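Notes to accompany the following structure.
For this depiction, one protein chain was excluded, whereas all remaining protein chains were kept in their positions.
The letters A, B and C name the chains in turn, as written, and every chain counts its residues from 1.
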Amino acid sequence: MSEARAATGDAATDDAAFRAEARAWLRAHVPRHLPPMGSPEGFAAHVAWERALFDAGWAVPAWPARYGGRDATIAQWLIFEEEYYAAGGPPHVTQNGVSLLAPALFELGTDEQKDRLLRPMAAAEVLWAQGWSEPGAGSDLAAVRSTATRVDGGWRLHGQKTWSTRASFCHAMHGLFRTDPDAPRHKGLTYFLVPLDAPGVRVSGFRRLDGDLDFAEVFLDDVFVPDRDVVGAVGGGWKVAMATTGSERGMILRSPGRFLAAAQRLVELYRRARATASPLDRAAVARAWMDAQAYQHYTWQQAGKLAAGQSVAAESSVAKLAWSELDVAICDAALGVLGPRAELVEGAPDAVDDGAWIKAYQFALAGPIYAGTNEIQLNVVAERLLGLPRE
Amino acid sequence: MSEARAATGDAATDDAAFRAEARAWLRAHVPRHLPPMGSPEGFAAHVAWERALFDAGWAVPAWPARYGGRDATIAQWLIFEEEYYAAGGPPHVTQNGVSLLAPALFELGTDEQKDRLLRPMAAAEVLWAQGWSEPGAGSDLAAVRSTATRVDGGWRLHGQKTWSTRASFCHAMHGLFRTDPDAPRHKGLTYFLVPLDAPGVRVSGFRRLDGDLDFAEVFLDDVFVPDRDVVGAVGGGWKVAMATTGSERGMILRSPGRFLAAAQRLVELYRRARATASPLDRAAVARAWMDAQAYQHYTWQQAGKLAAGQSVAAESSVAKLAWSELDVAICDAALGVLGPRAELVEGAPDAVDDGAWIKAYQFALAGPIYAGTNEIQLNVVAERLLGLPRE
Amino acid sequence: MRVPPPAPPAPTDEQLALRDTARALLSRECPPARVRAAWDEPAEAAAAPPAWVALARAGVVGMTAPERFGGGGLDAPDWALVMEEAGRAALPGPLLETTAVAIPLLAALGGDALCDRWLGGAAAGRAVLAVGLGGAPYVADAARAHLLVLEHAGEVHAVERAAVTLTAQPSVDGARRLARVAWQPSAATCLADGPRAAAQLAAAFDRGALAAAAQLVGVARHLIEATVDYAKVRTQFGRAIGSFQAVKHHLARAHVAIELAWPCVWRAAHAVAGAGADRAIAVSLAKARASAAALGAARAALQCHGAIGYSFEHDLHLWMKRAWTLAAAWGDAAWHTERVAALILDPTSQGPAHA
Partner (left out) sequence: MRVPPPAPPAPTDEQLALRDTARALLSRECPPARVRAAWDEPAEAAAAPPAWVALARAGVVGMTAPERFGGGGLDAPDWALVMEEAGRAALPGPLLETTAVAIPLLAALGGDALCDRWLGGAAAGRAVLAVGLGGAPYVADAARAHLLVLEHAGEVHAVERAAVTLTAQPSVDGARRLARVAWQPSAATCLADGPRAAAQLAAAFDRGALAAAAQLVGVARHLIEATVDYAKVRTQFGRAIGSFQAVKHHLARAHVAIELAWPCVWRAAHAVAGAGADRAIAVSLAKARASAAALGAARAALQCHGAIGYSFEHDLHLWMKRAWTLAAAWGDAAWHTERVAALILDPTSQGPAHA
């Protein structure tokens, strides 16, 4: 991500121009409705949209131009996100590469890796899945048991990953493997890039809460990975994962634009359904809208700190708690407004907004779980920001 | 407490007659307004009222007649409490004897102790303070450091107790002292009865949150206590304390009558202040009223189990969580309804109900803390009722 | 309101035995695989709901029917205990609608001919009854029903399946089959109107809300029991996750909410049986608390399961989605709270119209 500029008067003018340009392009190009990402045709449709975004230079606006970005400031990136979701833009199918792997590559990758990997990732030519979690390593990521053994010119990987989002449709996976079984938990892990069509890889999709085929298990049986596909140092995998999760928890994965747009849709839903909504529904709508505003203001403040060169690493836990809870609050309020129609899903003739709210609710319920459960985030806030003693 | 009867038709008739009798007497006798208990004149006024209650046989209706009760069933005791608070009856100045010490005496006291102590306690002739907490032993009651050393015919007590409610005005104290410094935490404690006018005792009152002089520190310097004033076995103090806290947490200390009456006053407050209350205030009032109803229904169900001979020991933690949180909810709702007048205290010319709600709020805030913090109660629910493993 | 209502007695030994029998029957006839299988049946399927015949044989379906129609003649406290067990099993199908709502409504308003024609068959499990009261836009299990009892402009109608047109409205709970029902009210279908219909419709709504509340308590209990079992064995950071205070407190809070909700259901069941003046308040208290307890249990269960519970292949979602849908049906917590508010705070109001 390029150096951010201070919010000077010139920057404000630039930002207004940037917003206008983004808005005009997005309003003209954002697709009306794409099928769910967790299906072959839906995945393909999202890939096509992402490529159109890339071709227009909007896939990764905050990246350096050499990797397909446009050197936008943090503020401009936030502006773009606001405009993207306000225009009805869908979630990014490239997300597990662009938001998770890329920050680690920017921080710890070699120049060769950056040159080789970033542009195809942003262009949705190579789609990335994440491979962190295992059946026995969810919240406790350091409990990873999948192994990588040194061989000539590279490594041989064994083990099982799970909850790997859309791995069934992706080309490659990035994740943690144990390279030193004798080292303590957080040590002895190394970060690998694994082609999902390599010999010995088997990917088995499974359905998430809402029935979409959005998850996969990835089984690795003696899979060769060359040395150039190790990210960071051998034994330094934890540091790479932290570079990734730090940004995952923070602003990169969940900028306020998405929630502002959802809160605006909630307000519009309430206006349509006002006649049957109760005073408590009305209050819940107002509160959820206010939650989204507060998160926006918080994020802009954090962006100001980043632009000023301050670190906001531990604060990303505050952000994660905020966005994950406000996302549930928005959906809860919408379901309350919808009342007995809330349960109707996509395809039900009477479903308001074609069942988008109950779908969004199910997606929102994952928020307090993934990327470090909210209980773990509260521990981080207590220990790293407040300085309370560890257990 | 006398044997409870099943809720037969006869019992229902008896209960209705009991309710009518209690109501008639209470309506004729409950004093309009007493000064705060945490002042000498207020304490005296409450003692006078308690003696009037005792003389009429209503101080401890569920106790055996030989100790001044009327052998009422559990159901009748709950009915009496409902009527007592509905009639505007004040809190009981005898509470730390009747509700805390008496259950332990009934369970573990000698006949001599019961004969000697219970009737004067109920008659408000001997007023009891509790002496459990110490500066270093609050939630962690087993950390008690005050000691009792064996001497001829009794024990010599040393140490400091604190948060001893109204000890400045009381005649005696009951509490835990360490008799075996070498035994593990919960072992080696013994339960003593200590006259507060004994040589070596110094009582120093201090004010609680609302400014009332309701707390005291009790300093013990070589205080002699004879053997007959040991409750339960030497080294068995923890068991005595648990007999006490089990009932403190449960129905005895906080029967639903007090909260039903408070919820009813809240509804009346809302009706008076309807014009300036917001929809959210209205919802908070309804919810708090519903909380009180739910606690009533819960308590009656527990009473049914008790009457059927079942144990409800761990369930007392459920009750404590419920009543302490609903008490705060009632006060919160009232303060919301009062808006900018909520902060006015007793004596302010415009104070609604003479500042009773902000006073009650401060009292309610103690609920989640004393008698085992709510965090500890949640642990008890998780470990003893759900069977989750200890930390 | 000033004088609290008399407390309902604790469940009798007979009542507890009834509940245990229902629990055993349901765990045999409706294991999780049956619930999951119900998701895969076509929405328009007219086949009997899972376990329906076995439940009817055991007297459960007809438990509210008069004895002369082969029913059990049970009153609300008895059948509420059975409904809790139906919730605990996540039983698919219209037990609530047929047994708690339609059978008593037909028995009260149906007249001899209609009762003779339908009640015996309903109790025996041959005839499934569906219900559409005024405030509810959809009818559950309409495609499976032989007779639909429908409200129209304050009137009660009974309409046979062949006389209605259904539009399936898929629910997030795949075992719940909703439909919009189009039909033509006529004098021939009308069972009652005016105050008589109004009183019976109000009672029917409260029975439905009570039954939903009882089922929600059962759903919530299952969710917490399953999660406690999981939290005891799942380890992270070298410890069972159930030993972490955060997990303990999530589950303890959910348990407390259930423990407080059930006595409200029990009290409401007696109010429904006794038809006392406080029936609406008691039922709304029960439904509000049970809805909140079940939604809270669903949140706690998913959060404590983590990603493993977020999968369609895990059984947890079968109960979670039942909690979501039943919590919203028959008036959600906000609606019932508003009804109580209207009844206790606005002395001139009779409360809002039914949900």
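We adopt the following convention: contacts are C-beta pairs under 8 Å (C-beta built on N, C-alpha and C of every residue); 3 or more make two chains touch, one makes a residue touch a chain.
All values derive from a computational prediction rather than experimental measurement.
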{"item": "Per the touch definition above, residue among A:Val285, A:Leu344 or A:Ile358 touching the missing chain", "value": "A:Val285"}
{"item": "Selected residue (touches chain absent from view) among A:Ala65, A:Val151 or A:Leu385", "value": "A:Leu385"}
{"item": "Chain A, residues in touch with the chain not shown (by the definition above)", "value": "6-7, 12, 15, 75, 78, 82, 86, 260, 264, 267, 270-271, 274, 282-283, 285-287, 289-290, 293-298, 300-301, 303-305, 307-308, 315, 318, 321-322, 375, 378-379, 381-383, 385-391"}
{"item": "Contact footprint on chain C, counting only the chain that is left out", "value": "244-246, 249"}
{"item": "Contact set of chain B toward the excluded chain (per top definition)", "value": "133, 136, 138-140, 143, 162-163, 206-211, 215, 278-281, 284, 335-336, 339-345, 347-351, 358, 362, 365-366, 368-370, 373-375, 378"}
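One rule holds in what follows: only the chains that are shown with their structure count from here on.
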{"item": "Chain located farthest away, centre of chain A as origin (C-alpha)", "value": "B"}
{"item": "Chain centre separation (chain A, chain B; CA means) in Å", "value": "52"}
{"item": "Euclidean distance of C-alpha centroids - chain B vs chain C, Å", "value": "40"}
{"item": "Shared interface positions of chain A, touching two or more other chains", "value": "279-280"}
{"item": "Where chain C touches two or more other chains, by residue", "value": "244, 247, 337-338"}
